[in-house]
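With one protein chain withheld, the remaining protein chains of the complex are depicted in position.
Chain IDs A and B follow the sequence of writing; residue 1 opens each chain.
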Amino acid sequence: MAVAEIIPPSRFETSRRLFLKRGFGSPGSLAISVIVFVVLGWIAWSFLDWAVLRAVWRQENVEACGQGGACWAVIDARHRLILFGTYPFGEHWRSALAALAIIATVVLSCLPAMWQARRLAALWVLGFASYYLLMEGSLLGLPQVTTDGWGGLSLTLFLFAAVVLLGMPMGLGLALMRRSEMPVVRWFAMGLIDTIRSLPLVTTLFTAAVVVPLFLPSWLEGDKIWRVIIAFALFFACYQAEVFRGGFQAIPKGQVEAGKALGLGYWSILGRIVLPQVFRHALPSTINMVVVTFKETAIVTIIGFFDILASGKTAFGTAEWAPYYIEVYLFVAAIYWVFIFSLGQYGEYLKRRMTLSER
Amino acid sequence: MSKFLAAGAIVAASLAAPQMAAAQSETVKQIEERGTLLCSGHNGSYFGFVEVNDNNEWKGLDIDLCRALTTAILGDPTKNQIVPLSWAQRFPALQSGDVDVIIKATGWTMGRDTEQGLQFSLPYFFGGAQLMAHGDLGVTEASGLAGGTICVEAGTTIERLVANYLNTENIEHNMVSYESAAELRSAYLANRCDAFAAWGPFLAVLRATEIDNPDAHVILDDQLSAEPIAAAMRQGDENFVDVVNWMLAALLIAEEEGVTSENVEEMAATPPNPRVARLLGAEPGIGERLGMRDSWAREMIAAVGNFGEIYDRNLGKDSPYKLERGLNNLWSHGGVLYAPILD
Partner (left out) sequence: MQAALVVVTLLAVWGAVSNAQYNLTRLNMTSGFGFLERGTGWNYSFSLVERSINDSYAYTLFIGLLNTLFVGFICIVTTTIFGFLIGTMRDVRHPALRFAASVYVQIFRNIPLILQAIFLYAILIHMGGPRQAVSLGDVAFLSGRGAMLPGLNVSPTVAVALLLASLALGVALILARPVFWRGLALWAGGSLGLALAVALVLRPEGESLLSLPELQGLRFTGGISVPIELFALIAAITLYGSAYVAEIVRGGLAQVPRGLVEAGQALGLSRAAIWSRIKVPMALRSIIPPLGNQWIFMMKATTIGIAIGFSDLFYITVNAISQSGQTLELIAMLMLTFLAINYSIALFTNWLNARLQLKEH
C-alpha cells in the first residue's frame, strides 16, 4: 500500500503539469501564451491558406494562377530544371540516381554500424565513385556529359560530397601538423588555418576559380570545378582541423605514454589508440561542420556554377513564370531545410547520447 | 618551370624552321590535341546571343560563331564546349586558359586591348547602348530620368558608357549594377529601377519576348554610343587571330556571294567565280596559308550557314526577336560589315 503512494508521477505527467503551470499559471503568463499562439496561429493559417487551400498545383491549370494562392504549377513545370540543371533531358535518370547515391551515402554514414574509419572511407569513396561514373557516363558506356553540363541539386550534392571526402583527410593532416613537435610544421599549419579561416569563403573560391591558374603551370590547372572543390576542401579542412584538435585535447596524455612504454611507434599509437578516440570525441562537431558545409555550397552560385540556387533562378527566368519567384525560392529553401534540419537534429541526438554515455 | 622549357622549345623550334610558310597557331594546336574548342557561355541567358533553350542546349549568335570556329578548326560543329561565365569572369578565364576565345558580346576597348593582354578580331556586330524605361513614367528621353534609378550589368562596357553619358548630360541618378543578367532582369521587372541600360538589340529582344506587355516599356531615343563587338583572344598568338578573322570573313564573303548551307556543295563543285572557288577550297590557298584544311570554310558553311543565315536564325526574321539587320548588314546593303579581300 505505502509503496504505491510514493511512486513518483510519470515523466509525462510532470512535464504536462509544469507546462500548464508555467504557460497558464498566472494571468501574465496566460496573456503571453494567448498572444504568442494567436500570432503563430495566424501566420500558420495564412501560410496554409496560401500554400495549400488556394494553391494551383498542375501545369495544365496555370491560367488559374495569380488569384491569391500559391502557383505550384511552376514547380510542376520546371522541377526538372531545378533538380538537374542543364543536364541532357533524356539522361535525367542518371542525375537522379547519382543524387540518390550521395544521399544514401550520407544516410548510411549515420548508422553506428558504419562508424569505423575504414568503413566510412570505403562508403564515401564508393558513393562518390558511383555518382561520378553515373554523371560522367563514358566509363559505363553511356553518353558522356562533362562537368559543365552538371547542375541543380545534383551539382550541389556533388560539391558537398567532394568537399567532405577531400577535406576530411586534409583536415586530419592539418590537425596532426598543428600538434607536431617540430615548430616549422606547427607554424605552417597554424598560419594556413588562421589565414583561410579569416577569409570569406567566396573570396577563396573566387581566387581558386580566377586567379590560381595564373600561378600554375598549364598541366596542373585542371577544370575550374576541381580547382574550386579543392579550395573549398581546404576551407573545410581548416575548420575541421580545429574540430579534431578539440578531440585530441580530450585524450589523457597517459594513454600515449602507456603506448610508448609498450614500445609502440608514433603511427601505431596514433592509429590504434589516439585516433579512434579522437573521432569519437569529434563526432558531434564534425556533423556540425558537415551541415555547415552543405549550407555553404550555396555560395558557389556567385562564382558562376549552376547549382540548385542558380537553376532555381533560371526556373522563373521566363515571362511565363516570372511572377512566381516566391514558390520557386520556397521550394529550393525547403529542400535545403529538410537536409540541414534532419542532419542537424541527428547531430543534436548524437551529442545527447554521448553525454549520457559518458556519465 | 615547365613553361620556361616549353617556351624555350617553341623559340628554338621557330628559330630552327623560319622558312615554314604557314606557321600553325599555338592555340589551334592545343585545340586539336584536346579535340574540343572551349568557348565562353553565359551564366544564364543573354537573349539572342547566348541562351539556353528548352532542351537545355546552348544557342544564339555568339554560340553559332563558336560552332563555326569549331567546324573550321576541328571539322565538326559539336566538338565545342561552352563554359558558363559571368561578365566579370570572362577575361580572367581567357587569360587562365579556361576558354580559348571569348565570343560573348564583348566590346573592343583600348584598355582591354593594351593592358589586359587581349587582342580582338574584326568586329562582327555593331550595337549601341540604350535605355529602356517603364512606360508609366511617361519618359521618352534620358533627361526625363533625372533623380531616377538605373540598372545595369556589372563589369561591362555599358556600365561605363551609361555613367559617362548621364554625367555628361548632367542627369542626376542612382545606379545599381548586378553580376548576373537574370538578377538584373528581375530587378527591372520588379520596378527596382526606372530604367534598364543595355545594348539596343538586347533591349529590343527583351521587350519583344520576355515581357508580358511590350507597350508597358519604352526604349528611349538617346543613343549612348555604338560599340564594335568582336571576339577576344589571348595576346601572343597572332596566327589564332588570323584564323578567327578569316572565319568571320568567310562567313561574310559567303553571304555576299550567296553561298548558303543549302547550296554550298553545289557551289563547291561548280564555283560561279574565282572568289567562291577560293573560298570553298576548289582552288587551293585558303587552308594552307592558315595551317588548316582547304575545305574548312566549306564544312563551316555547311554546318552553320553564312553570316546572314546565322543572324536571321538567332536575331532576325527566323527568330522570335525579328530584329532588323540595320548597321549589321553587309556594306552592299547599307550596313557596315565587310570582309577583307580573299586573294
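Keep in mind that, in the parts below, contacts are C-beta pairs under 8 Å (C-beta built on N, C-alpha and C of every residue); 3 or more make two chains touch, one makes a residue touch a chain.
Please read all numbers here as calculations on a predicted model, not as lab measurements.
S.K.: Check the options B:Leu137, B:Ala226, B:Leu327 or B:Leu342 and report the residue that touches the missing chain.
M.R.: B:Leu137
S.K.: Of B:Met175, B:Ala208, B:Ala226 or B:Val336, which residue touches the hidden chain?
M.R.: B:Met175
S.K.: Just checking the interface: what residues of chain B touch the absent partner chain?
M.R.: Residues 1, 3-4, 7, 87-92, 95, 111-112, 115-117, 134, 137, 145-149, 154-156, 159-160, 163-164, 167, 174-179, 183, 186-187, 190-192, 194, 234-236 of chain B touch the chain that is not shown.
S.K.: Taking the full complex into account, what residues of chain A touch the chain not shown?
M.R.: 19, 22-23, 29, 32-33, 36-37, 39-40, 182-185, 188, 195, 198-203, 206-207, 210-211, 214-217, 295-299, 301-302, 309, 313, 325-326, 329, 332-333, 336-337, 340-341, 344
The working rule: only the chains that are shown with their structure count from here on.
S.K.: So the centre of each chain is just the mean of its C-alpha atoms; given that, what is the distance between chain A and chain B in Å?
M.R.: 40
S.K.: Give every residue of chain B touching chain A within the complex, in rising order.
M.R.: Residue positions touching the partner: 1-3, 43-45, 52, 55-56, 81-86, 89, 92-93, 95-98, 179-180, 182-183, 185-186, 189, 209-212.
S.K.: Would you mind writing out the residues of chain A in touch with chain B in their complex?
M.R.: Of all residues in chain A, those touching chain B are 81, 85-89, 146, 148-149, 209-214, 217-219, 221, 224, 302-304, 306, 310, 313-314, 316-319, 322, 325.
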